[in-house]
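First comes the structure, then the notes that go with it.
All protein chains but one are shown at their positions in the complex.
And then chain A:
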Amino acid sequence: MASEKGNKPKNNGDDLSTILSHEEQVELTLLIANITEVMRKQITDTFDADSTTKKDQEPKNPLQEKENNPNVDDAGEAEGTVEEKDARELREKRARDLSAPKMQDLKKATEEYFDKWREGIILRLGEVVNSPKKLEEQIEHASIEATPDSEKETQTKVITSNTNIEEADAALITLYPPTSTALYSLPRDKRILLLNAMLLLLLSLERYSSYSRILLLHISSSLHLPLHILAEQEVKVAQGLLEAAKQMSGKEETEKRSDENKNSRRWKVGLAGVAGAAVIGITGGLAAPLVAGAIGTIMGGIGLGATTAAGLLGALAESGVIVGALFGAYGGRMTGKMIDQYAKEVDDFAFLPLKGSKNHEPLPEDRRLRLTIGISGWITQTEDIITPWRALGRQSEVFALRWELEALTKLGTSMESVVKSAAWGVAKKEIISRTIFASLMTALWPIGLLKVSKVVDNPFSVTMNRADKAGLVLADALINKAQGERPVTLIGYSVGARLIYSCLMSLAERRAFGLVENVILMGAPCPSDDAPWRAMRSVVAGRLINVYSENDYILGFLYRTFNIQYGVAGLQEIEQVKGIENINVSDMVSGHLRLQYLVGSILEKIGFEDIDVSEVAREEETLALMEEEEKREENKKDGSNITPEEEAKEMEKDVKHKTDQTMMQKAAEKLRLS
């Protein structure tokens, strides 16, 4: 084999064996093995009574440190302080909860899924690094037929704007601590090439699982590459694949010919199982040159040879069908059509693409390898379904979920009027004067407020109910691959967060792992005890973030009729589960109604990887304007003297009027459209 290596034509770009020496390939394999081990550890930690979020965030707390230390015998601290005793009790409670068969089942299923995924990756990698022969054959084959322009492309290794960019993001490194590897010392270009090769290799499993995405983030961090490089490459690869797929379908006869080719093992191993590992045998030089041209033209700039790219991509590089499946062409589209399917269960449910037009499919240049779904919680006008999500950047396909417009509008307007009411103004002062917010939980709400509560209580419980149902529908859509084989990030505020909560619980129930990448819940009206959060954690591969505000009185007020004894996630930290990020935005979010206008700023604070800064600025402007207006109104109200009863009546009228207005508007729009 050594002799063959020498003969290899040099002008065909690089494959893994040329960009990496044997030793480096070993390093790569070990790196992947180590990273996946770290990821697995994180999963088991979720179900470990000894690991809590708190420990992570307050390592200085001596109590927590003790828990951290396995050498400290808990039993030996019998005469500890009250705090220690509490902690011990909490720990015991966690252990009890965790030993419940339901939890154990979930843990087992999560681990099983993860192990399967890992096996697929490692086998695929093993196949690539261990069969240079196949790639060589393919390269020789390709050198005859490969389109000249693809060759040209591969030789000019254009890596855009890599001069004045920091070596690695601090955020990336804190979130995904680098695993030490000798590969770090490779030249930067080579590391980028390697990252790109890994992306293609992971895609060759015919699905971009959320775990795969997290693995890539770990790799980026370990190679000390900044996040945007991975993001840029994802975009490029998405374009390349779609472009290639177009050409593939255009040349059906070529495909037919390759089918007739006896050497083609394609249909034999075809779309085979074992996590895609079986796919590889096929790439042995057959349809590759055709697609390689297309992929090479688009992705040549990344520096990987066209044929190598095709080789790494496996079956993905050969079949438009598989590419289509990756982008969700068959699983049900992420557009309005889904409605009909689910219309019976939920009145109103649709994915609206934020980029491009509402009325047709997103254009190929807007397609991405990942997607983000933003879910609004309450609205005062139809546009509110979309506006908050404008702040999301272009590295993923952004959709807004339109659901239950009427219920959301009603909730929005009634909440607005309650907050603007004199009763709330009085109550707020009262609430603030009481130091313990917790007492509110136990029904000690100011009387005046309770009198106006009926305005908002009903819309809230209706919307909560609908959110739970719509969450099931969303889960179903995800399981049916409406998004294709791509990882999904879910972001929602208020009742929208409730929808996500319901969706994730359903995903966990149905053991649908590897679909969701990140989840951000803002002001979520859902329980804060650990069992549901553990379940949610199990289906989220990346970050699970609970954004809470201790000053969100209205959320506490609204939620009082639900299971308040389990706490409210939107008001407090989730302490008992490891791997949940708690973000305190008390200083930003003075009330529930603020959330909508703060989506961008909050995402910025979280360190969300992909935001549109100009949109965030605009959001902030809007908020400032609103605050001014509110102040003016408040001043006006101070003067007037009406009883809470009268006010409630007036508000009800007002709400009805506004809701009708919005719905009319919507109807009018529909008319105009058709």
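As a working rule, a residue touches a chain if its C-beta (ideal position, glycine included) is under 8 Å from a C-beta of that chain, and two chains touch if they have at least 3 such contacts; residues count from 1.
Basically, contacts and distances are computed from a predicted model.
The subunit not displayed here is recorded in UniProt as "p-loop containing nucleoside triphosphate hydrolase", chosen from "Aldehyde dehydrogenase", "Vacuolar fusion protein MON1 homolog", "Cytochrome c1, heme protein, mitochondrial" or "p-loop containing nucleoside triphosphate hydrolase". Contact with the omitted chain, checked across A:Val38, A:Met103 or A:Leu123, is made by A:Leu123. Against the chain not displayed here, chain A makes contact via residues 1-3, 22, 25-26, 29-30, 33-34, 37, 112, 115-116, 118-120, 122-123, 125-127, 129-131, 206-207, 267-278, 280-281.
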